[in-house]
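One chain of protein is taken out of this complex; the other chains stay put.
Up next, chain A:
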Amino acid sequence: MTALLEVEDLRVAYGKIEAVKGISFTVEAGQAVTLIGTNGAGKTTTLRTLSGLLKPLAGKITFDGEPLGGVPAHKIVERGLAHSPEGRRLFPRLTIAENLQLGAFLRKDTAGIDADIHRVYDLFPILGERRKQASGTLSGGEQQMLAMGRALMSRPKLLMLDEPSMGLSPIMMQKIMETIRELRSQGTTILLVEQNAQAALSLADQGHVMEIGRIVLSGSGYRLLHDESVRKAYLGED
């Protein structure tokens, strides 16, 4: 069986500056895969290219057996790839409910959409309580919950999460990570980008360490978590 997502020798540049310099990795259906690394390693650029917001310089992206090259962003979500972007990027003047509705923009099954909105409210009860509130007024953690919920509303085959723990309190971060773990155990395929390597690796099947545009180390989450160089560079141990 082929992988759900296959990235082959992907290169992405901003003008003349190459941010991603030829990376390859795969995501199997049902897996959680994480890209870790410091700021500027090219993780976000990789996700933005996968969802069509950036055009690759070279390389091949195959999703669910079909090439994604040249497909515009608004068509990619239709193929089953959802992207919860860095910084949440909610629609701040729209309510929680409206943000979730927009996550299901391409779906026509009103009943299914309503059911899924309630599933998100079950997952994050606070969102249900505040459904009529403008999303811009939520706390960072609540915004992150909404961003994840919104991405789930398209019923994606692959959920891409960019820095879900960014700027959150330790308790909130734990809650978000637990939710990701739960989604994974329910069978959602996840591609997670994180600076919090400890949290990301401990829930991932596969991990890739990125440094200035390249994957420098790959392995199972467990192995990377216990790799000495990873521990030194990313987990703050000497």
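The rule is short, and it goes like this: a contact is a pair of C-beta atoms (placed from the backbone, for glycine too) under 8 Å apart; a residue touches a chain by one contact, two chains touch by 3 or more; residues count from 1.
Rule of thumb we're sticking to: contacts and distances are computed from a predicted model.
Trainee: The chain dropped from view, which UniProt name applies: "ABC transporter permease", "Putative solute:sodium symporter small subunit", "Ketosynthase family 3 (KS3) domain-containing protein" or "NADH-quinone oxidoreductase subunit F"?
Mentor: Not shown, but named in UniProt as "ABC transporter permease".
Trainee: In the full complex, which of A:E8, A:E28, A:E98 or A:E211 touches the chain missing from this view?
Mentor: The missing chain is touched by A:E98.
Trainee: Tell me which of A:V7, A:I61, A:V77 or A:L201 is the one touching the absent chain.
Mentor: With A:V7, A:I61, A:V77 or A:L201 as choices, the missing chain is touched by A:V77.
Trainee: Using the touch rule from the top, list residues of chain A that touch the missing partner.
Mentor: Counting over the whole complex, chain A touches the hidden chain at residues 51-53, 72-75, 77-78, 82-83, 85, 87-94, 98, 101-103, 105-106, 136, 150, 154.
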